[in-house]
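First comes the structure, then the notes that go with it.
Heads up, one of the protein chains got dropped from this complex, but the rest are sitting where they should.
Letters A and B mark the chains in the order given here, with residues in each chain numbered from 1 onward.
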Amino acid sequence: MTDPTATRAWPHPDVVADLAALRAASPLTHCITNVVVSNVTANVLLATGASPAMVHAPEEAGVLAGVAGGLLINLGTVTAEQGEAARVAVAAANAAGVPWVLDPVAVGPLPWRTALALELLESRPAVIRANPSEVLALDGGAGGRGVDATTGPEAAVEAGRALAARPGAVVAISGPVDHVVTGDDVVTVPGGDELLTRVTGTGCALGALVAAFLAVAPDPARAAVAAHAVMAVAAERASSGSRGPGSFAVGLVDELSRLETTPH
Amino acid sequence: MTDPTATRAWPHPDVVADLAALRAASPLTHCITNVVVSNVTANVLLATGASPAMVHAPEEAGVLAGVAGGLLINLGTVTAEQGEAARVAVAAANAAGVPWVLDPVAVGPLPWRTALALELLESRPAVIRANPSEVLALDGGAGGRGVDATTGPEAAVEAGRALAARPGAVVAISGPVDHVVTGDDVVTVPGGDELLTRVTGTGCALGALVAAFLAVAPDPARAAVAAHAVMAVAAERASSGSRGPGSFAVGLVDELSRLETTPH
Partner (left out) sequence: MTDPTATRAWPHPDVVADLAALRAASPLTHCITNVVVSNVTANVLLATGASPAMVHAPEEAGVLAGVAGGLLINLGTVTAEQGEAARVAVAAANAAGVPWVLDPVAVGPLPWRTALALELLESRPAVIRANPSEVLALDGGAGGRGVDATTGPEAAVEAGRALAARPGAVVAISGPVDHVVTGDDVVTVPGGDELLTRVTGTGCALGALVAAFLAVAPDPARAAVAAHAVMAVAAERASSGSRGPGSFAVGLVDELSRLETTPH
């Protein structure tokens, strides 16, 4: 493992190429996500260029997951039935070679979903997208040092490294600067805007965007970086024209649709 | 049956009268619909002048459906429980003479919901609202030629005619030009905007709008035409003032509320 502070510059040319590929392929992105954010998630995917599909009945989640370009499992308002749909979808995705993202919303303080997240983790998501406390909780629950033992973004990156090493996943950690952590590398994605934290679902939609980019990017780390960079740039542009979180949310979707795929 | 290419001009005066009737009656419109679009569906109904009510517990869906002006069954994120609520609501609506709309989202590739849609079809919706591939799938599942045998809008209209003839329903097919198909007639509704396809839920909300117009229009075909025409005109107006799909979605709701009911 390299030094956790090691970073490289934002790979802007790759992001542009990956965004162009996303728009060309318009990958079917299967989202099993929470009721609070399902609308904004679909609109973020559509604006960026992907094709969202939200199907969460256990009877058919596997059929869709098996033919999707990417799959998102977000535990925000998970119920027993939706947990079962997640299991079915993940199994079908893995059988078909469809990459998937785990967004373990609020794991840590809530033991029931934490157990579900740890179970799903065994099925090897391509990317885990989470905030720092969720990464710490997941690492702790998976045998790491846990929430109470550590604080700060450095600790989250360190926990992310440990987490990434075990199932072989990329761990994308949201924050004022986003960190995309693999077993031996850390890519930082700067930018974004504080207003992203004042609108519900921007982080959840980002998880869906990672799933969409997994369908077109050459590897999971690059998919995660592309999604985070796209969201960061659109957020910066939307912020300048907004009066508050309401108009920011509208502008964010507009700006995602307007991102240019030619170098500038 | 007449030639499938037969059409008549958009009956603008009827639409204006039906919209005025909708606003005067503000019909209670019961929507059993998917979690992604329930918010935009309610807002589209409110902006146009109807009274939305989303109730989907099997224990009480029938009570509401029996007193509604119109009912929508949309299968977007259907679960076993919501499917049961749909059965209960449809039975109550039929018993009370309340007209209802079936929006068979994503039937075809997903066998479980396709079976449910075909079962509901037996209970004779007044209107089936769908995109071309869903119409083809529904016709195929009901004994027609099926998805693989046909392509293009003409094929969907032809499948819609066959589908319309069997349960006696009106089949409204979305596209760059919408087609409202009865057993022996096809009405086209031009207009709209490509941005409608970049915002989630506009088609689903259109299904709800058909259900609302069923409560006030003299027949199902006219209800379907009114709903599609209202959405098309509002979309055109919203498009001109928008920067992308985010502001378009906001403008669409504004414009629905501003549609004039006096000739112009």
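Annotations for the structure displayed:
Keep this in mind: a contact is a pair of C-beta atoms (placed from the backbone, for glycine too) under 8 Å apart; a residue touches a chain by one contact, two chains touch by 3 or more.
The model shown is predicted, which means the values in this text are computed figures rather than measured ones.
In the complete complex, the residue from B:A20, B:V63, B:A91 or B:L118 that touches the missing chain is B:V63.
The residue from A:A25, A:A91 or A:L110 that touches the chain not shown here is A:L110.
The hidden chain makes contact, of the residues B:V78, B:V186 or B:V253, with B:V253.
Of the candidate positions A:V199, A:A212, A:V225 or A:L256, contact with the hidden chain is made by A:V199. Across the interface with the omitted chain, subunit B contributes residues 35, 38-39, 42-43, 46-47, 52-57, 59-60, 63-64, 67, 81, 249-258. Subunit A residues in contact with the hidden partner, per the touch definition given at the top, are 34-37, 39-40, 76-80, 106, 109-113, 198-201, 242-247, 249-250.
Basically, only the chains that are shown with their structure count from here on.
Taking each chain's centre as the average of its CA atoms, subunit A and subunit B sit 34 Å apart.
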